[in-house]
Each structure stands twice: as structure tokens, then as C-alpha cells.
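What you see is the complex with one protein chain gone and the rest in place.
The first chain written gets the first letter, and so on, giving A, B and C; residue counts start at 1 in each chain.
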Amino acid sequence: MAGFAQQVVEGMGAGAIYAGLALALVLIHRFTGIVNFAQGELAMFSTYVAWQFMDAGLPFWAALAITLTVSFTGGMLIERVVIRPVEGAPELTMVIVTVGLFIFVNAAAGWIWSFLIKDFPNPFPDGALRAGGVAVGYPTLGILAVVGLVMGLLYLLFRHTGIGLGMRAVAADPDSARLVGIRVGRTLALGWGLAATVGAVSGVLVAPLLFLEPNMMGGVLIYAFAAATLGGFDSPAGAVVGGLVVGVAETLAGAYVDVVGSDLKIGVPLVIILVVLLLRPQGLFGRATVERA
Amino acid sequence: MGASTIRRTAAVAAVLLAATACGGRGDDGGGTAASGACKGQQTTGITDKSIKLGGIYPLSGPASAYGDIPKGIKAYFDYVNAEQNGIGGRKVEFLVRDDGYQPPKAVEEARRLVEQEQVFALFQTLGTPSTAATWDYTNQRKVPQVFVATGASLWGTDTRHPWTIGWQPNYVSEARVYARYLKTDRPAAKVAVLYQNDDFGKDLLGGFKKAIAGSGVKVVAEQSYEVSDPSIDPQMRNLAGSKADVFLNVTTPKFGSQALAADARNTDWNPLHIVNNVAASRTVLQPVGFKNVQGVVSATYYKDPTDPQWNDDAEMRLYRAKMKQYAPGADPNIPYHAFGWAVASSFHKAMQAAKCPTREGLRDSVRNLNNVQVDMLLPGVTLQTGPDDGFPIESMQLMRFKGERWELFGNVIDTRKEFGPLTD
Amino acid sequence: MSETANTANTASTANEAAAEPAEVQAPGRDASGEPGSWGARLRDAAVERWRPIALAALLLAACYAPFQLVPFRVFQLTMVLVYAVALLGLNLLVGHAGQISLGHGAFFAVGAYAAALMLDRWDVPYLLTLPVAAAVAFVLGLGLGVPAVRLHGLYLALVTLSIAVFLVPLLKRFESVTGGSMGLTLTKPAPPAWTGLAEDQWLYFLALAVAVAAFLLARNLLRSRVGRALHAVRDNEAAAEVMGVRLPFYKTLAFAWSAMFAGAAGCVYTWVIGFVSPDSFPVTLSITLLAGIVVGGLGSLSGPLLGGLFVMFVPSWSQDINKAAPGVIFGLLIIAVMYVAPTGLAGLAGRAAGRIRRTLRRE
């Protein structure tokens, strides 16, 4: 039983990693309605920025603060420079632009920092909290806590601030948002900046575990997609719960279902998602919006 | 449909016509032949003054880390061209193409190099899939495809592709080295294996299982991972549950680091950790922290540039100096550069030993290497091939990580002598 | 005459624009060439006579090319045709039925493996592998299409992406059948002696024949009742349903067809490359295909061909420009095409040709 509980805990640890990136995906999707394929790569790039500052001798938290600022600015800049010119184009065109961005950022990171892995310091102490035969590593607890914190902050931002309300209005109907005086372009840029910042947090969180290299987030992205879909793609809480469910399901299936084994375990979250979507097409946490007739 | 279609069609037609106008098909391949003693043999891509080689590597995509290898090769050839008047008076031109680790791209690039660039030989294709996709073509065209950068045993055991040959020790041989070590040192070892779910991982695991058959050494747990997996932590947990006393880590660098770190984190499970050569470079161990990888065992065949024991080695000093001079942007500490240097100097030796400066001459030369010494390889490791031996390097030496460096121990193991030739 | 063409052009763009604020543009809606006014219709009529000639010229050039080009170039064009056939299928699904698939590489792989297994295990004559591979992909598409069509946009994209992700380990798992990660090496179809063709030329003509057949098939499909139903679904799903279009049926059918084209392309791929392995069909293949069709131009028949050219040639150009990081250039080029031609190269080519023709007429 303790073994099972341990697997669940480890699954949640993996799930928290997926949840971090899923939060960023959900953010972008809420504001712009597009799925940003480059989200993981931007997070990876941000992590390299943090690494670069630490390499130059800055302490972890200072480097993190600078990185979050740089990521926020960078995200806004990307919206201005890369996304704005195709604004109003079909959704798919935007998606392909983010695919191009993915390829570009990945290659650029390799060009600048090489494809060799880099060591990234862990902000959380080694060791584990033990209770009833189950050990929870402090890094896992740390990641869960940070992801929970980010989710809470986003919730506050969305629900209890004017900026958040404006962002949701833009997401719901950009034309009407303009009519009530919202600067839609600025809001979209803000959304990209925020998503890039959240992505940077997720990148910095996973880098000590996965080791920093340009393809670090590629594998995480697929799981983050799964997590976001499961959660409904527009709810931060959904993204986090989705991430945890995916992580636990994958871990348990890999450990206990022999037919699945470690090679096919990626299929498990995918099957869960398919089933969830068929039963509840808006995802676990998505609200079915009332369609305009 | 409608007016736009016709316009587009016309535009496409124009593009195609423009493409066709680019030149005649001409004589297929435009190859040339030698005269004299080597009469009738192919001399495409080689003159008295030059030799043109082509290599195919992943410069983009998930396997891009290997894209550093050609930098070491280029530095070596630039050095030889500038300071030794090339190979026997022939300046080497080395063309590098990117296949993104995708077999169809590899085929395209191989054809481009052979047909358009008219290279003398393909000097390295990287990866088993890319090599397997191209070797029918190169052998049909009778183009040497030498020293391919993959350790699959297929290149040496196959008899229908004489123009293709590997270089590095094959994965099965490496597995045999670990098997022998365990059989003598830990005859009752219970082994847990983490392996990459592809030709590399399976070749090594299969070779290992075969080599321990009938002994007290048993594989008690095995877990695979895909290169697309973000992390191998779940696999490591399952392996830890097996309570094995030896952990065989058959991974590529990133996952190697992850597995070493996971092993270090888990204080309840402390097996003897054997990491395969692909992930044994110091660049893999360093991010994990040297204190966490003490006592890890591996095997090697070439000199790791970050290993201080080679600091005063003549070849290593030459390598560092020439890398600085001819590849100023590249970090000589990256072992892929040293790998490239070693394989390029191997080619240098093989080309010098060729009886005819022809494609046939190179093919025969690389299949008749007699104890050829390459200075970037470990002392005692030489290139050796023959009519029944298609594996240039088959010797490795065990090493153990101590302090901040690898310490070689035991003798250089010639796997062919120890275990007999590899047949399948 | 030039005057007429000009007015017609502005009028038709104007119509488009006027319609835009009111309705959400369907994904991949071809914005450039919808005949809008009497002027455009007049131009269409004039142009109608030229279409067969242009097509014949294209086909003639395609037949002439392999005798002029070095085998390497012929091989490249062969691969363009292979990709074009796959993109044709994707175009049916994305461009005409408005469904996003990120798993087309999986159907491509299924076709490729089906052909490879037949050639490897049972020595099936290779021409026979084409219909079988296409049929296998069709049936699989039908099977996956039934649940898939219940999903919308993003979710369908994710589920199809999952299929592509899952296929690679699945192929490796069933090693005894698929040859595992070492893949299968096959003998390429040899040209019959009577043709007097070299191998690359023969493979090219096989691919060309398949591509022409696929284009004709796609055209006829789109002109049929089914094609009109698909367009109705794309443009306004709710309205289409009200009009009595049986949505699930047509969407599933579109899914299966597009899988069939991909399967056929995969089969020709196996002929041409002579080697299949799980790592030949990574997730990036699916993403590249989707990028290819969007870049080529959704909803037009020339889009797949232009997309095939893009997928084939642009990565090579990218590494000619920047050897150190070809991806930097490739990524930028994708973005650049989307800026210059949000509706794809087909739209751009159409506009460019139109402009040139107008200029010529004016002189």
C-alpha cells in the first residue's frame, strides 16, 4: 500500500511539472484563442537566460527575478513582432506561426548555448519528507507549492482585478472589448508576457530535474497539452488538476499494468483524454459557453 | 476553383520548367576512372591535389548534440590541409549536410553529396536509421560509406554491403566488456537495466544478455524509455524496486545525466552503477555533481579531452592547439570534437594506406587495417580489420570515476580475442 | 480589358472584406479567389479556356523533367510528389472540412508500414501494395474518425497528435512484425526493361502516376455532393446541420479519405526510400505536414503541390544559408511565408501571377 501511495506521490511530482507548462498554455489560449506550440521552447529559452545570469555569478533568486522580467518583456515583444502581423488571419495560420517560432527558438538556443546539457541549481533542498512509509522529496513539494501559488495568483488576477477582467473580455470578444475602451493589442501583449513569465517559472522548476538543454521542454509539451486539454484549456485550476491526473495516471500505469510497461505508458494519459473528451468535450473544468445563435 | 487555380497552376508549371532548365541529365554520375595499376577504378571526387568527402549529421532536431562531431573533423582536416599539405598531397574538402536524424532526409542528402557534389566518399553518416536508409544506395553506386557514426553491430556482420563500414566499438562488444567484468567481479550480480528504446539500447541490452547467459549474473529488471520522454524518473523508481545490486545505464547523454542523478538522489538503493560509453563523458557527469558519481564504472576507447590524465599527452596537446586555431568557436572540452578528431585521423591513416587513390582503394584499405595506431585512441586500442572482421575498433578499457576524473583500470580488452568474432 | 480585370479584382476583395466583420472566418478559408462579381465571372470565362492548356503544360513539364535532371533532382521531385499526395489528403480534412489533424504522419506511417510488410513478408507485387496500403489507412481512418469527429478544433488536434505520438513506441513494441527499431530494409521496385528507364526515373513516374490519380480523385470528390457537404460543414457547421447535412457521417468520411491519401503517400514513400523504421515517422513529421499544407495554401488544389515543394526544398535551403543552425532559418521562413501570404503560397502565387498578367496586358 505504501508502495502504491509512493507511486501516486511520484506521479504528482511529474504532474506538477506538466501543470506548470500547462498553465502557460492555458493563459495564452484564454487570451488569444491560439494554441502556442512555442510555449515550451520559450520556457526553455527563459531558463537559459536564468542559467546565463547565474553563470555570470548572480545568486539564484536575483537571476530568477531578472529572468522573469526579461521573459515578461520578451513575451510582449514576441506578441508585437511575431504575432501582431498575422492578427486577424485564420486561427490555423497563427498556430503555424507558433510552430515556426518553436523551430526558430529551439535552433537559436542550440546555436547560442550548444546542445550539450547544462547543470541547473535546484532552489529546493535535497532530501524528503517521510510520513507513513511514503517519502515526498522536497523538490517535489517545492514544485507543487510554486505551481499552486502561480495558479492562485492567476485566479486572483483573473477574478479580482480590472486588468484580469479586461483580459477575459478580450478573450471573449475582442471587437466588443475595443468598444468598451480596452486596448486590445496591449492586453494581448500582456497575455503573452504573462504566459512567458509563467513558462519561465515552469522552465526554472524543471531544469534541475531534467537538465537544461534545448530539447528539455519538447517532451513536457506533449504532456502539458494533455493536461491543459483535460482541464478544459481555459481554466488555470483545470490545467493544474489535469497535470496531476496525467502524471499520476501515467506513473501508475507504467508501474502496475504490465501490458503497458514503460514504453507504452505515454498512451495512458492519451487514452484518458480521449475518453474524457468524448464524455465531456469541454474538458473537466471547461465551462460550456453558450453559443450565440 | 476558378481563375485562381489556373494562375497557381501556371506558376507551379513555371517553377517546374525553370527547375528542368537547370541542366541536362547528362551521363549518369559523371564518374571518372583511373589508369595505370589501378586501371578502371573510380576516381570521382579525387584528384592529385584534392579529395572531396561528405558527411551527414543531425544539425537540427532532437539529436542535434551530435552535430558537434563534424566540427572536430573539420578542424582536423583544416589542420592537415594547412600544415601537412593534406593527405598525401591531397587537400581534403569536407562537406557537411543536415538530415535532422530523419532517414528520408539522409537519403536525399546522400544523393546530393554523391550525385551533385560528386564526393569521393561518404565519410560518416550518423545514426542507425540514417545509415540503414542510405547503405543500399551507396553500395549500389559503389561509393565508400566509411566509419559511420553508429555502433550497431549490423555494419560489421553484414556481408552484402562491402562499401559500408563502422568505426567505433559496436554496442554488443561494449556489452560484452561489462558482462565479463561482472562475471569476474560480481559473479552473482542481479542487474537492473535502463535502456533507450531503439537500435542502440536494444543492441547493447541484447548483447549483454547473451554474454551473461549461463553465468550467475542475471538481469532482474529492465525498463526502456523513448527519446521523447521528458524524464526517466518513473523508470528509475521501478528499477529501484527490483533491489538489484548492479545498475546498467544504457542511455544517451541527457538521460544518462538524469539516471545518474536519480540514482544519487535515491539513498535507499545503492547499486554498482555502470554507465555505457555514449553517456560516459565528463560533460554528462559534471551536471550531476562529481560527488554523486563516485565509483561509477564505464568503458572507453578514446581519450576524453576533459580528463586531466591526458593533459600532457602529445596528441591531446596538438588537438587542443589546433582546435583553438582552426575551430576557434568550438569548445575543445566537448568530447564529440575529440571523437571527430579521432575518426578524421583514422580516415587519414586509412587513406594513406590505400594502394590506389580510388574508391575501390579506400574500400579495400578500410577493410584491411592492420593494427593501425591512432593517437587520439587509448593506448593499446588500434584499428584492425580483415576479410572476416568488419569492426575497426573492438578494444575497450574499463574505467572508474574517482575524484574528478575517470581512472582506467584493468587491461585493454580486445573483445574479439576475448569473446570471439561477432557473427550476427 | 485591363480596366475590367482591375475593377473585378477590387470588387471581389471588397466583398470579402465586407463579409468579414459579420462572420468569423472559417479556418483556411481561401480569401483570394472567390469569384465575386460579374467582372470576375467574365474573367473566369476567359480563363476557363486556358486552364486545360496550363495543366497540360504542367504535366508535360513533369514528364519531361526526369529526362533532363540528374537522378538526385529526380529523387527530390519524387519526394515532392509523395508529400503532395499526403498533403492532398490533409487538405481535404483541414482545408475543405475544417478539421485540424496533427496526426497525419501516423497514417502516412501506417501506409508505409503496410506496404513494407507486404513487400517484406509476402513478396506481394509492389503495385498491389498501393491499394492495400490505402485501404488499410482508410479503414483505420474510419475507425479513428468515429470518435474523432465528435471533437472540435483544438481537441481533435490534440487527439490526432496523440495518435502520432503513440505510434512510434507501438511500432517498436511489436518488433516481430515491424522489425522494431532497426526497421525494415526493402528492395526498391525495378523498372521494367521495356521502359528503358533508370530506377530513379521509374520511381518518379510511379509517384507521378499516383499523384495525378490522387489529384483527379480529390477533385472529383470535391465536386461531388459530398464535397459540397464538406464545404457547408467548414463554413458553418450549425447551418449545415440545419440544412440536413449528416455531420458525423461526412466528417468521418473526410477523416477516412484524408487518411487514405496519406496511406497511399506512405506506400509510395516505401517504394522510393526502401527503408522504414519507427524513427522515420516522428511527431515532427505530422507537424511538418500540417505546416506544409498551411504554407502551401489550404483549400486549393495547388496548395498540396506547393506545400510539398516547401517541405522538400526549404530545409535544404535553410542549411545552405546557416549551417550552424538550419532551424533558425527554417523557422523564420515559415513565419515569413505566413506574413506575406496568410492564406498560403497558393494564394500568393495566384496574386503574383494575376499581377504579372495584368501588367502584361497593360503594355
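The working rule: contacts are C-beta pairs under 8 Å (C-beta built on N, C-alpha and C of every residue); 3 or more make two chains touch, one makes a residue touch a chain.
Criterion: contacts and distances are computed from a predicted model.
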item	value
Record-based protein name (UniProt) of the chain missing from this complex, from "Amino acid/amide ABC transporter ATP-binding protein 2, HAAT family", "Peptide/nickel transport system permease protein", "NADH-quinone oxidoreductase subunit M" or "Acetyl-S-ACP:malonate ACP transferase"	"Amino acid/amide ABC transporter ATP-binding protein 2, HAAT family"
Among A:153, A:172 or A:275, residue touching the chain not depicted	A:172
Listed residues A:57, A:132 or A:181, member touching the removed chain	A:181
Where the missing chain touches subunit A, by residue	162, 165-166, 168-169, 172-173, 175-184, 287, 289-292
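Here is the rule we use: only the chains that are shown with their structure count from here on.
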item	value
Contact graph of the chains (line, ring, star, complete, other)	complete
Reference subunit A; chain at largest CA-centroid distance	B
More contacts between chains, A-B or B-C	B-C
Centre-to-centre distance between subunit C and subunit A (centres being mean Cα positions), rounded to whole Å	32
Rounded Å distance between subunit A and subunit B, as computed from the means of their C-alpha atoms	36
For subunit C, residues that touch 2 or more chains besides their own	165, 169, 172, 283, 324-327, 330
Sites on subunit A at which at least two other chains make contact	103, 107, 110, 222, 263, 266
Subunit A - residues contacting subunit B, complex	3, 6-7, 10-11, 13-14, 17, 103, 107, 110, 114-120, 126, 137, 206, 209-211, 213-220, 222-223, 250-251, 254-255, 261-263, 265-266
Residue ranges of subunit C in contact with subunit A within the complex	21, 25-29, 94, 100, 147, 150-155, 157-159, 161-162, 165-166, 169-170, 172-173, 238, 283, 287, 290-291, 294-295, 298, 324-328, 330-335, 338-339, 342-343
Sites on subunit B touched by subunit C in the complex	1-13, 15-17, 19-26, 28-29, 59-62, 96-98, 100-105, 107-108, 111-112, 114-116, 128-129, 132-133, 136, 152, 154, 197-199, 202, 226, 228
